[in-house]
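Left out: one protein chain. Kept in place: all the others.
Let's turn to chain A:
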Amino acid sequence: MHYILEILPSLLDGLKLTLGVFFLTLIISLPLGVIVSMAQRSRFFALRWITNIYITIMRGTPLLLQIVFVYYGLSLANITVLPRFEAVVLTFVLNYTAYFAEIFRGGIQAVPAGQYAGARVLGMNKLQTFRYIALPQVIKTVMPSVGNEVINLVKDTSLVYVIGLGDLMRAGTIDVARDVTLIPYLLVGAFYLLLTMIFTVIMRYIEKRLNYYR
């Protein structure tokens, strides 16, 4: 117990960074995902093409590699040297935007054509149709998949320790190496579990709220 209290401050520090990466990624990549999913359906071939390549790469390579690539790669190629935290957030945003875009694309496709026809003969313009007809339905359809990604994101944040960022995982690893005990890892695991449980409850609640219609 005494030992736990002793290592808790450093773990909480790590937790702070983990949550920072988590929330920044979520807040930026959710709206970006909407935009990219619209680009995927653009009239312009070039835009669709670029978007598809981007999504293929992001989904087809490990996030771990992407983190290392952005952090070390950009400086090796003499492009720019990003601070660790910024490099990590950039990578996570790029990666998760791609996943969210795919999810939203599916959600948009799931809106029946008749809904658009119904809106059009009532005189709604494109924006009104998106805002009042399609979007609410898309949000409902994508919520379970978005929820899965949110849980994945919590766990994926542990990958940032490879470039030496002091997240929860790294805080635990330092304590384990120093004190030769597994207790820090157990604590770290408990933290992740707690986080994923909290977000699961939140997502379930939102899903339930959206279940007032079929």
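Operating definition for what follows: a contact is a pair of C-beta atoms (placed from the backbone, for glycine too) under 8 Å apart; a residue touches a chain by one contact, two chains touch by 3 or more; residues count from 1.
The working rule: contacts and distances are computed from a predicted model.
Participant: For the chain that is missing from this picture, which UniProt protein name fits: "Tryptophan synthase beta chain", "RsbT antagonist protein RsbS", "Amino acid ABC transporter ATP-binding protein" or "Cyclase"?
Facilitator: "Amino acid ABC transporter ATP-binding protein"
Participant: Could you tell which one of A:L12, A:V81 or A:A117 touches the chain left off the display?
Facilitator: Residue touching the absent chain, from the options given: A:A117.
Participant: In the whole complex, what residues of chain A lie against the chain that is missing from view?
Facilitator: Against the missing chain, chain A presents residues 112, 114-115, 117-125, 128, 132-133, 136-137, 140, 212-214.
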